[in-house]
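Once you've had a glance at the structure underneath, I'll fire off some questions.
For this depiction, one protein chain was excluded, whereas all remaining protein chains were kept in their positions.
Lettered A, B, C and D in written order, each chain numbered from 1.
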Amino acid sequence: MTTLYLVLVGVLMGNIAIGLIRILRGPTVADRMLAAEFFGTVTVAIILLLAIAMDKSVYYDVALVFALLSALAVVAFVTRGWPDRKSGEQEDERG
Amino acid sequence: MVLFDLILGLLLVVLVQKCLSVTDLFGAVISFMAFGLLMAVAWVRLEAPDIALAEAAIGSGLTGALLFSTLGRLPHSEARQPIASRTVGSGPGYWLAAGFWWVSIMLLSVAFFLSLLELQAPGLGGYLQERLSESGVLNPVTAVLLNFRSLDTVMEIAVLLLAVAVVWSLGTVGWPAKQKLSLPLLVGLVRLLTPVFLLVAFSLLWRGNHAPGGAFPSGAVLAAASILLLLAGKTIRIYPLTMFWLRWVLAAGLLVFVLAGMSLMFAGYGFLVYPEQWAGTMILIIEVSAGVSIGAMLMALYIGGEPDFHAG
Amino acid sequence: MADWIPVVIIFGPLLAAVLVFTQTVRGVTATLVTGGILLIGLVALGGEVSGQGPWLTWQPGGWPVPLGLRWQADFFSVAMLAMTFLVAVSGGLFAIGFLPAAMPSAARHFWTLWLFTWAAMNSLLLAADLFNIYVGLELMALAAVGLISLTRETEALQAAMRYFLVTLFGSMLYLLGVALLYGQYGMLDQAALAAVIEHGLANGVAAVLMTLGLLVKTALFPVHFWLPSAHGKAPVPVSALLSAVVVAVCFFVMYRLWSGLFFVFLAERPAMVLGAIGLASILWGGMQALRQQRLKMIVAYSTIAQFGYVMLVFPVFVADGAAFLAWHGTAMMVLAHGLAKASLFFAAGCLSIAHGHDRIRELTGGGGRLGWVWLAFALAAASIVGLPPSGGFVGKWWLLQAAVLGEAWFWVVVMVLAALLTGSYMYRGLEAAWRPAPPVEAVRPVPAIMVAVTLFCAVGSVAMGFLAVPLEGFLGRTFQPLPIAGG
Amino acid sequence: MTAYYLILAGVILAMAFHGLMTRANLLRKLMALNIFTSAVFLFLVALARMAEPLDPIPHAMVLTGIVVTVSTTAVGLVLLLKLYRRTGSLTLQSADDD
Partner (left out) sequence: MSAADIAGAALVVVGVLFFLSGTLGLLRFPDIYTRIHALTKADNLGLGLICLGSAVQSGSLLTALKLLLVWILVLLAAAAGASLIAQTAHERGIRPWERQE
């Protein structure tokens, strides 16, 4: 049984490897961010499968925290991380 | 299991190589965040749940947000930049020094890899199991952090508070930051997620005594919740009085820990020596205060400067 | 033993820093009150150490060693704590006059970072656990970065960034060495490891990594490039603290390792390597100091040279001469160098306040209050060079005696050469003193407290020479094998 | 079998060290320093796993290290932004001691 899950985890890791190509080729910044978000979800899936393979229920909490934090990364990217040339960059702090 | 390790190791190496050599800065940051995610998978593989929690909350959540807010202020982060630094010096002196350095580093790394074979890794696991019952908590990592090696944790919270002091000394930040573009969806999302964040944060804090969790992951989840509120534009207005309380909340974790230790010393038990019957409750009090103030400190680090309420 | 002593010494400045951060106490009063409390703690510690044998140990958290942590103190750590106390308090007093004149905007943040650095140094001087030393090194490094970048000028920010990258890399090398040792023996305490450690590749690599990490932080030859810009561009009281004590504390940690944990490895070859590093630092620091145009840069480069000189203790010690004499010489030299270096930077600060710059060519001679500043500069320079009555002389003389007794003639020649080199670049700074006194209106008034503090440190450094005999007795039992911790 | 992770940590250490030394961009240097730190922590946790029974002391050390690393990285990023505002570039000019 655990070998099946480990094979599946291997397949998911393959997904990450393929997703990496999008990071390199992605023309716009948003494509790279999509790949990053995809990695977040795949990591949650991998941790869930590992939790079953190593049958430790504590890893479900790790997956829960990961699921929570994936929202933060995307929101941080959209509001602060996307360099925006048109509207210029306000100086929002006094050095 | 071996195949899994090989793939994981390969992916980690490829991500590190991409992070350091892809020309576009943004791609490098994304590869670095992916590296953080896979490190969390490695912690799960090596059966370190506490570290996986901390890496999830601090590594991929907070560091990612920090990097994005930095990248957002560097307009040309997408442009192709020269990767390698131009060779600084020239002439025989430089090449002699570079050659000396290169050889010595090669020798050191070969010796390092050879020495890996010798490591017996005796470990203190067995020794700790015997003394765990006296520590007042069930989770061994929390026992080590807050009872056996509590001095390390005190100084580590001091490092965090010092980081906030240094960031504040480097400049002030307009508060509340003007929101660049209105995203009603984001406000809705934040209104839904914030209760879940708080629930998870305090559940992590509460079960720190008997299961993986504790002050650091819960503090990081609290900081993530407050960063989400900040990004959605939902920030409180700061007056001189709130500024006064903000400084005390930041310093609360360190103060409670040190004063608890000192009071134990004056009570005759010795610095940070918990009496058997109160160990559990004292550790809980210290952990709650540390968790809340770590959340505040990580939030202050994200803001990146002393909030300047005159601007608001 | 009184459990409260290390707690007061480490957490006194830390609590003061937190109180200053929360703006409940003004910075100056916090520093002076902490100074008072620490004076009591130091006197009590000195009494305990001289009373109850060379080594004192405390166990915070109350657990026996392999599981818990340990603090330890011997004569050398008491002397270093005293020197840190003197430089920190005098630097604070100097800052009272210097901050309003030089950087009024940053004065608000100065005191918190100053007290944090003080707490980090005290904890490093008392720590016996390898991982606790790592956290202490990070605390000190972060505070130093904050202090260097306080003026927010471009030069200071670049120096702070360079120092930040280099010193964190050094801490990581140190931690890697600690991880190797933990992998080999499963223990983190110096004494426990010293009893168990023997020759082996893993231990050798761990020793090299930890020493390399600390060399990076002590800014010795192969990895010295960050120090001149960091110490030269930082505000004066900061460069005084950094040069006099922060670098000395890093050397102290290396001294603890090589005289305790890695004492088994201190055979012929590693001692020669350490000596060669010292020699290279002396030559490189000296040559660069001769080329500098600004007074503060000369003093910064002399730090590299002086700590190169101090590294000569390893080959001299191995040359089976009077081993104890070599260690006493090192201890005395580090202490005297600390006070003298602080006084040199304070003098450079007074001169830069008076003239608005510190380029040697345009500095004017000693007149009025500047006369006292130049006198202090001369006394401190004498102690650094090692002229007879001063503390620096006693340290170098003991080291020279040990080298002669051990027939390490090569190192004797090196020491003499180093003394000549030091003398030449110190004189370069000093020759401006003989120029005619400046017209009164050309020079801005220097606050009295700054001149007093400069003079106090210089006289302190020289006075250590006169106290050589009792100090020798006090340091006499410095070199003892580490205490075998219980449990 | 977890000894494999020691070798993996060593490889990542070497790559991060190379990146730290050769990259001029300060943000890349900061990321290389973080990767170097993660590799040291991977080394520690692999040691913890190799010990019988599982040894939680390195776990506590790594937890402390992660918090220290995130605070130093935050300071490094703010310093980097201040430098960028002043000099307009993300690289350190060579030490110009006049």
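By definition in this document, contacts are C-beta pairs under 8 Å (C-beta built on N, C-alpha and C of every residue); 3 or more make two chains touch, one makes a residue touch a chain.
As the structure is a prediction and not an experimental result, all values here were calculated from the model.
Within the full complex, the chain left out of the display is in contact with A, B.
If you put the hidden chain back, the residue from B:Leu6, B:Ala111, B:Leu138 or B:Val196 that touches it is B:Val196.
Panel shows chain B; residues 181, 183, 185-186, 189, 192-193, 196 of it touch the chain omitted from the view. In the full complex, chain A touches the hidden chain at residues 1, 4-5, 8, 11-12, 15, 18-19, 21-22, 28, 30-31, 33-35, 37-38, 40-42, 44-45, 48-49, 51-52, 57, 60-61, 63-64, 67-68, 70-71, 74-75, 77-78, 82, 84, 86.
Basically, only the chains that are shown with their structure count from here on.
Measuring from the averaged C-alpha position of chain A to that of chain B gives a distance of 18 Å. In terms of their C-alpha centroids, the spacing between chain A and chain D amounts to 21 Å. If you average the Cα atoms of chain A and of chain C, the two centres end up 46 Å apart. Within chain B, residues 1, 47, 67, 71, 73-74, 112, 116, 119, 121-124, 128, 149, 152, 156, 159, 162-163, 166, 170-171, 304-305 each touch two or more of the remaining chains.
Within chain A, the positions touching two or more other chains are listed as 95. Within the complex, the chain B residues that touch chain C are 101, 108, 111-112, 114-116, 118-124, 127-128, 131, 147-152, 155-156, 158-159, 161-163, 165-166, 168-171, 244, 247-248, 250-251, 254-255, 258, 261-262, 265, 269-273. Residues of chain C touching chain D in their complex: 131, 135, 138, 142, 145-146, 149, 152, 154, 157-158, 160-162, 164-165, 168-169, 172, 175-176, 179, 182-183, 186, 188, 225, 228-229, 232, 292-294, 297. Considering their complex, residues 13, 20, 26, 29-30, 33, 36-37, 40, 43-44, 47, 51, 55, 57-58, 61, 64-65, 68, 71-72, 75-76, 79-80, 82-83, 86-87, 92-93, 95, 97-98 of chain D touch chain C.
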